[in-house]
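Structure first, then comments.
Omission of a single protein chain aside, the complex is shown with its protein chains in their original locations.
For clarity, chains are labelled A, B and C in written order, and residue numbers in each chain start from 1.
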């Protein structure tokens, strides 16, 4: 079976795993007070070129979104996301579970538009709407759920709207590395640090067994954040599991290098599909590629290929998602090519 | 530094880690649908001698307690625990965070008493108390936070009281292996399966990097449990991380073997302290030992020994906790002995 | 000033208020155990022609929706409503506050369509969607927020879809009396009792100072409902305040009589507007009428008329809501006529 279903079908990058082996019997304090967590945080601050950034390590994306959003909002506030935003559609109501409404604005290939956001927010702050939850944060993902990326200008415009209404901008970077290494982006890590109030650097989908690193960019980490993580059931006794992984990923540029590999594989995958006459449903510059398949071909491929059904286009055709990652082998794309 | 501070100061048992290395590049589906999770669950059911037990894997103890308790309770229900119960004192209000009051009964070396529990519950169900949250579950830990163990008779009596009021009994087994392997217990895994409605088998403190295995014993796993785990932010994309670890721990009796080692070390540690004339504060038959130290000696030891301050006894003396685990080396106890 | 802004701008119907005066100094037990509450519940059961209906009295609509929805849903469930549903847009996130997502389907003059509901629900129950909150209830309002009414057939179709997926149908009857007394409805109270699983009979907008009466129609009132009301802060110490009001409203057909008056006034109001050449934005058969006004006329009217801005149509025209109630005087409509 050729696996293109997601970017979490293998374990960890071998260097990450080796680190767990190397330091396995070293005794360390628990609950994120260990030296590997301290070192990982320092390296991430350096990666962000932001010495006063505040960094925290958690295990998964939904957990991270739930904790960041609920600790930064007050009781009466909602979070605004694209209709297709992960928190709106694929997190089992995790945000509502802790008390907050997810308000939505239209999505355009997964992205929100600053102008529409402005129009949406206006009514809440000028008194037109009453007895509504008040927007207290804007959530975007970069890359989005469709693999697309904001341009620097788009990101700046959204950031400006957030400032206009004095609410924070939070960026879900579950696949941040793949976004940064895209061949079609003008957004750097410095831009993200400058234009957002908080974001996370995804590890689970980029080389780690588990783990996401939250970065608070404006000296705005909520006080007692550690207590609130414990309260959410999100504090590992062996914080070292996260510390060692991120410490390794941010040593010798490993995180970006393995992200680049996934991008190279995605570009090759796209070439293969286009060469074979297939239509790409979205123009995605990152590791998620969306391909139109007719039903018969799809059924045939499923015998040998693990790919993700995305949506039905019409009676005869559907969109399928093919994903590359740090672990994708070029030879598997070549094998896929033969099946197309 | 000699580490006796807790049972989570090293990584994973080497066999567990080796498994992660061996299967690292095998492609598997995400979200707990992988074959290692399926296999681990089957082995745990076998370990429990209960073919229809329902098993679920999560990452940590507080997370597990929060999810089990909140998914088994209805909105108006509380959970009853010992005053010293972990959910009452060391989980940052994780149970209240999801809406439920923790009601307490007195603790006796960490244990609750069936008779006192009966008296406590009676008033809620006979109409004496009104406008109170209604007890909907009893929580016990075994071993307790003081390292003590319920006898089979004590456990049966508590279970009977729960049945009397028709509420489930939930057992926190963060250190269950150490309890089962104690030289001073008549409680078997079969007893726990029979007498409780749900319990968890701790992995984090017994050989895993992270992980706890919940067992629902009476075909009573709440429907849509997977959705609720996701809703709590507790679903790993790479569920294989938990699957491989538990599959290894429950192969060739590894879980109990390494638990036995911790017990052997704890017994030796106790001997050393007693031989040296120290007083044990609690008569603990498991891997946590509580020793009375005078303040001067404590300060002296801290130079070379990591131990946990537990409580002050009087002006001159305090209790310190010394913990052994699967990874404790006898030579370190010998070194400690020289310092006593 | 002529008040047409809402149906809660005056106090209580004089008979209701007189009852409070008459029985003021009679001593009664607290917390809804008083004889007036018992009597009110019995009269409401009779009104519903359903001897085993379970009735409960609360103070306001948002409170009622929050309690009914949260006590009938399990943790992982969402409630499905029209985009324009009150719980989705005008209750400050009260449903999310207690943990549940409001999922929406399109609204057509405030109503949902059984076919669209079916299509929406299908994906959740056939396995297409995963890691989503699972719909656990359908919420409709009757009359809707646009004053419109479901036909008996529409109501039956929606009810059938709910049964198909085995989830309850809950009807928000904040203005139920006005719906039942409309000249353009074939829906009776018997139909509502039969086709819904729970609904409430609005008092605040129909003759009471405050108060809504929940009716559980299928012997399905959640156990310990009283405790959960207290837990929500919704239990009045002097439950008699609600008991006396509903007992009076359901004596000698008062509730329907005063509802009929509001309908008569609404029909007259509509005639006046149409006669004067105005356009009705929605064809509303109940006490809320939506009129298109050009901006100049609107500004002029505001000097003497309290009406509610609803939405902007274009640069020159907006929709305003005019509401009648049990307390509307015909002479005020005549005065309004002169201003048109």
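In this section, contacts are C-beta pairs under 8 Å (C-beta built on N, C-alpha and C of every residue); 3 or more make two chains touch, one makes a residue touch a chain.
Remember, predicted model here, so these are calculated numbers, not experimental data.
A.B. asks: Specify the residue from the set C:122, C:156 or C:230 that touches the hidden chain.
C.D. replies: C:230
A.B. asks: By the contact criterion defined above, which parts of chain B meet the unshown chain? Give residue numbers in ascending order.
C.D. replies: Contact residues on chain B toward the absent chain are 75-76, 78, 89-93, 96-102, 131-133.
A.B. asks: Since one chain isn't shown, list which residues of chain C touch it in the complete complex.
C.D. replies: Counting over the whole complex, chain C touches the hidden chain at residues 1, 3, 5-6, 8-12, 14, 17, 20-21, 23-30, 59-67, 91-94, 97, 204-205, 209-210, 227-228, 230-238, 240-241, 306, 327.
A.B. asks: If the missing chain were put back, which residues of chain A would it touch?
C.D. replies: Touching the missing chain: residues 31, 70-71, 74-76, 99, 131-134, 222-224, 227-228, 230-231, 235.
Rule of thumb we're sticking to: only the chains that are shown with their structure count from here on.
A.B. asks: Please identify the chain with the largest separation between its CA centroid and the CA centroid of chain B.
C.D. replies: The most distant chain relative to chain B turns out to be C.
A.B. asks: Report, in degrees rounded to the nearest 5, the angle of the rotation taking chain B onto chain C when the C-alpha atoms are fitted.
C.D. replies: That rotation is 180 degrees, given to the nearest 5.
A.B. asks: List the centre-to-centre spacing of chain A and chain B in whole Å, with centres computed as mean CA coordinates.
C.D. replies: 34
A.B. asks: So, what's the distance in Å between the C-alpha centres of chain C and chain B?
C.D. replies: 50
A.B. asks: When the C-alpha atoms of chain A and chain C are each averaged to a single point, how far apart are the two points in Å?
C.D. replies: 42
A.B. asks: At which residue positions does chain C touch at least two other chains?
C.D. replies: Chain C, residues with two or more chain partners: 75-76, 99, 131-133.
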